[in-house]
Every structure is written in C-alpha cells, then in structure tokens.
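A protein chain is absent from this complex, but the other protein chains hold their places.
First chain written, first letter: the chains are A and B, and each begins at residue 1.
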Amino acid sequence: MVASPQTVETIRALAGDYKYGFVTDIESELAPKGLNEETIRFISAKKQEPAWLLEWRLKAFRVWQQHQDHEPTWARVRYPKIDYQDIHYYAAPKSKDRPKSLDEVDPELLETYEKLGIPLREREALAGVAVDAVFDSISVATTFKDKLKEMGIIFCSISEAVREHPELVRKYLGSVVPYSDNFFATLNSAVFSDGSFVYVPPGVRCPMELSTYFRINARSSGQFERTLIIADKGSYVSYLEGCTAPMRDENQLHAAVVELVALEDAEIRYATVQNWYPGDKDGKGGIYNFVTKRGACRGARSRISWTQVETGSAITWKYPSVILQGDDSVGQFYSVAVTNNWQQADTGTKMIHIGRNTRSTIISKGISAGHGQNTYRGLVRVLPRAENARNYSQCDSLLIGPHCGGHTVPYIEVKNRSARVEHEATTSKIGEDQLFYCRQRGLSEEEAVAMIVNGFCREVLQKLPMEFAVEAQKLLGVSLEGSVG
Amino acid sequence: MLNIENLHVEVEGKEILRGVDLVLPAGEVHAVMGPNGSGKSTLAHVLAGHEGYNVTQGRILYRGHDLTAMEPEERAREGIFLAFQYPVEIPGVTNANFLKSAVNAVRKHRGEPELDAIEFLKLARDKLALLRMDEKLLSRAINIGFSGGEKKRNEIFQMAMLDPQLAVLDETDSGLDIDALQVVADGINALRRPGRSILMITHYQRLLNYVVPDWVHVLVRGRIVKSGGKELAQELEAKGYADMIKAAAA
Partner (left out) sequence: MMNADSSIAIAHDRFIAIAHDRFAEAGTPLGGVRLPWLESLRRDALERFRRTGFPTTKVEAWKFTNLAPLARTDFVEAIAQGVADIATAVVDGYRLTPDCHLAVFVDGRFQPALSDLGRLPAGTRVVSLSQADEADLRLVTAPPAVDDAPSARALVEFNTALMQDGVVVHLGRGAVLDPVQLLFLTRPGAAPRVAHVRNLLVAEAGSSATVVETHVGLGRGVYWTNAVTQVVVASNAVLRHYKLQAEDEAAFHTAATSVRLQRNSAYRAFMLSLGARLARNELDVLLAGENGEARLAGATLARGDQHLDTTLRVEHATARASSDQDFRNVVDGRAHAVFQGRIRVAPDAQKTDARQINRSLLLSPAAVADSKPELEILADDVRCSHGATVGDLDKDVLFYLRARGLDEAEARATLIDAFVGELLDGIEGEPAQAYLRRAFADWTRKGARP
C-alpha cells in the first residue's frame, strides 16, 4: 500500500517549516573566496598560531591538492560538483577580541542563540550545561568555564587550546584522524577555523553535560570546525552537539572533524542532534554535511559511545567510528537518520576490534519519506588479535511513501574465530493496521505517524541525555509530520 | 445510540453486509452472533470507519448523526470505541504515552482541558485498580510480547481510559482460556453503566454467560436473520447455526 494523497500533500505542506532558517544580521569578517596556501596562512595568522600548526595545515593542504579531483564517490549520494574555489574558508563575527565573559558578547549573537533555544545566559545560570557556541567559524562564548577549571577540566575553543595548552593539542590533534585520512578530513585539517576542545584529567567525572552549538550564518561560507576531546585515565565526560543554519538557496559545505581519545577506564559519550538546513521541498539549498568523527578507545576498559539524531542537511555523509584498541574496551553507535523531500543520507559507523574482549553495539534506525534516500553503511572488522570480540548490529529502515529509498550496506570482516558477530536488518513501512489502530483511539494520522516513528527510534532516543531526547522527539515529529497513508 | 439502516458493505468488490438493520438503544448491551464469514468483523470495522470497507447502501446513525463520511479518529473522539479482535503491536511506544495522547485528543475534542502527566497517571491507576490490572501495563510497549489474554485485557483497559459512549467488542472472547475470559468479562461488567451502549460481536455464547446481554442478534450471510432475548444465545449454543444458515440460503 502506498501513501495516500493527503499524506503526500502534508509532506509538501511541511517543507519550509524549518524554524531555524533565519539569518542573523551581523557584520562578519570573511577571508577572500578560494583555497590556496595564502588562505591557509591567512587563517593561521588570524588565529596567531604557532609554526608547527601552520606547517601541519600546509602538509594537509598539499595532500588535499594532490587528491582534489578525487572526492569520494562510494557513498550513495548524488550532488553537483563542489567548486572549492567558490567558498569563503573563514568567516567570523566582527569584534575586536574574543569576549572574556558573556557580557562582552555581541547582543545580536546572544539573541540568535536565544532564538535557537540555547539561552547562553540562562544556561550559565541555571541549566548546569556548559555550552561552547560556535558561530560560523568562531567560538563566541563558552559558559561555565571557571567552575570546570576548578576540577581541572579544560573546556574551551580549540583556538584557545592551541594557545593555552599547546602540549595537549600537539600530542592529540590528528592522532585519531590523521590529516591524510580522507578527502574531507584533509580539507578540514588545512582550513579548520575553530571548534571545541575538552580535556578531562585522570579520575575526574565531569559533573555536567558539555555542549557545543554550531551555527552557520554567513553566505557562501563553509564551516570547518574541529573538535578534540581527551578523557584521561578513569575519567568520564558526556558531550552534546547541536547544529543549525539559515535557509539559503545555495548549498553550503560543512566538513568537520571530531576526534575522541579515551585512555584507560575512561568513558566518553558523544551525542549529536544535527538539524542543519535540509533544503526546501524541491531540494534547493541545504547543507552538505561531510563529517569525519572517530574515537579511539586507547586504554583498557575504555568506552566510547556515539549517539546521533540526523534530521537536517541536504546531504549527510558521516560515519562516527570507534577504534577498539584497549583490551575490554567498548564501542557503541546509536543512530536515527531521517530523510524527507530530497534529502540524502549515507551514514553509519566503523567498529574496528583490535584489543581482546572488545565489544561493540550498533543500532541504526533509518526513516525515509518523500524522495529521501537513506543508506546505512557500516563496517565491523575483527582483527586477528581481538580474541572474544563481540558485535551486535541491528539496522532497521522505515519507508514512508513510494518514492523514497532505504538501503543497508554492512561490511563484516572477521579474522578471529573466537569472535561473534551478528548483524540483522529489516525494511518495512508503517503498517496500515498500526495507523488504523491509533486513529481508532482518537489520534490523527499525523499524530499516529509521529508516535509510531518515535516508537521505532526509541532504543536510540533513550540513549540521549534527557533534555536532548525531548528536543529530538519533537524534531522527528516536525521532520515527518503527516508523511504516511 | 446506534441505528443501522439497510447497511450494505463491500470489501474488495465483494458484498459482505447485505442489508443490516439494527437498533441499539443507549445503555443497553447487545450481542451480535453469527457463524464464520457471516460479516461480524466487517460490521465492527465499518462502525469504526476502516478504509477498506465500502458502504454502498444504507446508513449508520450514531446519536442521530450519519457516521458514514467520518474519519476513524473523528468517530473515536465522538465516543466510539472498537476493541480489536487482533490488537495491533506498536514497537517502542508505551501504553502510557499512547493513551495519554489518545485521552487528550478525545478530551480536547470534547472541550475539556488536557490532562498533564500527573493527572493522567492518577486516572490510569484508578482504572487499573477498577479492572484489577497490573500497573506495569502502562510502561510496556503496546501489545508487544503480550499473551492473547493480555492483549484483550489491554483493550478493555484502553476502553476504560477513553470512556466511550459506544463500545464495539470484536470477538473479545476469542483465544482466551477460561481464567482470562473471566477477567475480561469482569472488566466489561465493571464498565457497564447507564448511557453507555455495548455491542458484543462473538461466535460463541460463552462470553454471554459472564456478560449477560439485553438483546441478541443473529447475523448470517450479511443479514440479521433473527433477534431475541438472551435465551436466543443458549438456543444457538445447543443447536448451532446450521438451521439458520439453511434458512438464510433458501
């Protein structure tokens, strides 16, 4: 059975409902369009970086130059060729110096974050969530810094970390995602402008959620933030990331890199609610989200979990991965990806089992509506030394309407017989009988769809911190409102 | 409450109900009995407004209004409840979450204030106590991993929560052992009240031993062929449907 005409109409009516699509009117400082060594020197100089970092960027740029005609093509996403010379690689809200406290932050910016539902002031005062807000390429405010500092936790922009904690940055930057890793990561290594940095010292349990909100505002600009989180021995940190962008007819590039390092007995939880502008109902505009996220469980018994709710972006290309080096380390990946209208998502994970008794879990829920195309692509690799490695993967696709697609491409490579690897996947649509049942109890078709989809995603949503879970649930409803028949 | 006049219904082009007439006054409990394939489940689904069932002739008056053009959720909000023969499973959605949305949809429709989480929980606990059911029911995903008996009990619980004017119970006794049947029947009896009409659709008479109907209709080949008091059910139990099928075919 296919979607009823009303359904299709509702989906249409929905497009344009992107409520984060406003533009902040603020003066920005832009690097000239185009990418060459000069651009990189410009960015590095703007940020007053040490020589070693400039050198690192330039090395990355040279690698990228060699491969610039070899954008990866293996993902199931289609988009016109990106002109890498037609992008501003640096855009920053104009202000003399980085604000020392929220009082010094441009009121326009604070208002922007209010509108996004991220009241920086309030959070500092009440919510107990430390926020680093990145506007275009620049970190504009980090809250709760002092309180964290008392515990030895460093939470600041990566530019600041380069200045204040060069030994840590130099030791770990590129240690999980090397500058030559892949096309987009290499580009990021050359031009990254800002991002967040976290270091949790040995034995410290970070008492609050750390959170970064990313916002693209400037026209024709790319955003290339770089996040580095290090959890030292026996420490714990939970980190949240949210993303929005204005509605623009052009496609904007977002190529971020996130590196996580968990040492012995440390745990990092990383959650993302990605709601970049997805483009309009005809597929015009929207963010190209090409992101490399990887964590290394370096120490024994370390744990890294990725939870993502991906509802935005015209194209999503990301595979948050875990390298399970330490014995008894654990990697987890929980994902919800929604594609509606003409959105395309190719997302999944890699779990690389190197150490003994390493365990990984993958739960992926893909939902497609309209002309959306949703691909789960994942790798589970068990290397010869990984005695007793365990993996369980469950990938479910839900299809809404006759023009969308849901695809599952798992790669399973096992080189140790004591491993146990299980993968299951199903594809289905929302049952007519389920819809009728809900409607018989008084729910509208739209409410019924939202409820069934939320149920479908429950295992993943449960992994989000409470405050994000509610936001994510609403987001799912908005992204799919009334999309079934 | 319910007045069905000369109702003809087609499913996939095949006529299943061929002129059903039935009057169910407010506050009464009626049973519709009939052999397999007589159109019992079709009657239940068409009352709830399932899209696969086409009304080709006749009409269904519910509290004086014609139901035929109404969407399923409108009927539900107007107070029609269908207890499904095969309750549907919805993974990941808890009963509590589901019922809170449903109850509030109905309340909103009636112009009553919506219940917040605490008020809802109180109401749910009261109803569970009334029906002597376990509170764990609330946190379980809808009908997932439920036994046949649990599913039917859950239907009765939902009925209690939604407080309908007209409840249609489709084969609520099917697949139940004697203990489960007793629990379900007690639940139904607890929910009998003046002003609420109940239409029990069943193949067997055994549920009627526990929930005694005011009136019994016999549906054969898409028509009500006989109506009478509760003793009609016992007569059917003893003699079976054979005579009536023969009479209907003639």
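One rule holds for everything that comes next: a residue touches a chain if its C-beta (ideal position, glycine included) is under 8 Å from a C-beta of that chain, and two chains touch if they have at least 3 such contacts.
It should be emphasised that the depicted structure is a prediction, and the values quoted were computed from it without experimental measurement.
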item	value
Chains in view touching the one left out	A
Per the touch definition above, residue among A:38, A:250 or A:422 touching the missing chain	A:422
Full-complex contact with the absent chain, from A:59, A:147, A:233 or A:403	A:403
Chain A residues that touch the omitted chain in the full complex	1-3, 74, 382, 384, 397, 399-429
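By definition in this document, only the chains that are shown with their structure count from here on.
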item	value
Interface residues, chain A side, partner chain B - complex	431, 433-434, 436-445, 447, 451-452, 454-459
Chain B residues within the chain A interface of the complex	48-51, 71-73, 75-77, 81-82, 84, 87-93, 97-99, 101-103, 105-106, 109, 141, 158, 162
